[in-house]
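For this view, one protein chain was removed and the others were kept in their places.
After this line comes subunit A, so read on.
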C-alpha cells in the first residue's frame, strides 16, 4: 500500500505559540475523556451533592454557627472550597495513570513543548472546577443558600475559589509524578477529608479544642472559605486571631505560596523523569 507520508510543517517547537497550541491539544484530550466517560464526572458531582445533603440536613441541625445565621448558608462556601480539595485526587490519578501507562513517555519522545503536558492538565482541571462550582452554586440556591453581597463580590469569591483550585492542581500534579501506582493515589484521596475537617469549612474553629482550632484557622482552606463567606455575605465564624482577621489577604497569599512551592517542584519532577 502506498501512502503519502505527511511532513511536519514546523520543525521548531520553541516559542509560546507552540506551547499553547500543544497545551490546548492536550486540554481537548482531557475534555474528550469526559465526553467518552461521563460517569467519572457524574460520580464526582453526585459525591459532592451527597456531602452537601448529609451535612446540610443530616448533621446540620446539630451545628451552631457562632455569629448566628443558618448552617446551610455557613456550609455552602465551605463546600465550594471543599470540592476544590476533592479535585486533588482527580489530578493525581490522571497524572499517575499517564505515567504508568507510558503515555507520558510517548509525549516526551515527541517534539511537543515539554510544558504543554502539565499546562493541558491544569487547564482541563480548572475547566472542570468551573463546572463543579456552578453545579454546587445551583444546588446551594436550591437548598436556601443566597449570595447577598454585590455581584462583583460574588464573582470575586468565585475567583478566589478557582485560585485555590489552581494551586491545588500543582499539588496534585506533583503528587501524581512522585507517587507511583494506584494505591498511593488512593492514599491522597483519603487525606482530602481530614484536610477539609481540620478547617473552617464545616464547623467554626472556635468550637474545636484550642490547638486544633489554631491548626484549622491556619489551614489554607480556611482563609479561602472565610474570605468567600464575607464576599457572598454569608455567616462566618468571626475569630479574633490575626489569620482570621486577614482572610481576604490570605485567600490570595496561601494559594500563591502553594503555587510558588509546588509548580517548580512539579516541573522539576517532570524533568527528572529522564534521570
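Basically, a residue touches a chain if its C-beta (ideal position, glycine included) is under 8 Å from a C-beta of that chain, and two chains touch if they have at least 3 such contacts; residues count from 1.
What we mean here is this: contacts and distances are computed from a predicted model.
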| item | value |
| --- | --- |
| UniProt protein name of the chain not shown, from "Polysulfide reductase", "Cytochrome P450 protein", "ABC-2 type transport system ATP-binding protein" or "Pyruvate dehydrogenase" | "ABC-2 type transport system ATP-binding protein" |
| Touch list for subunit A against the chain that is not drawn | 1, 3, 5-11, 13, 18, 22, 25-26, 28-29, 32-33, 36-37, 101-103, 105-112, 273-275 |
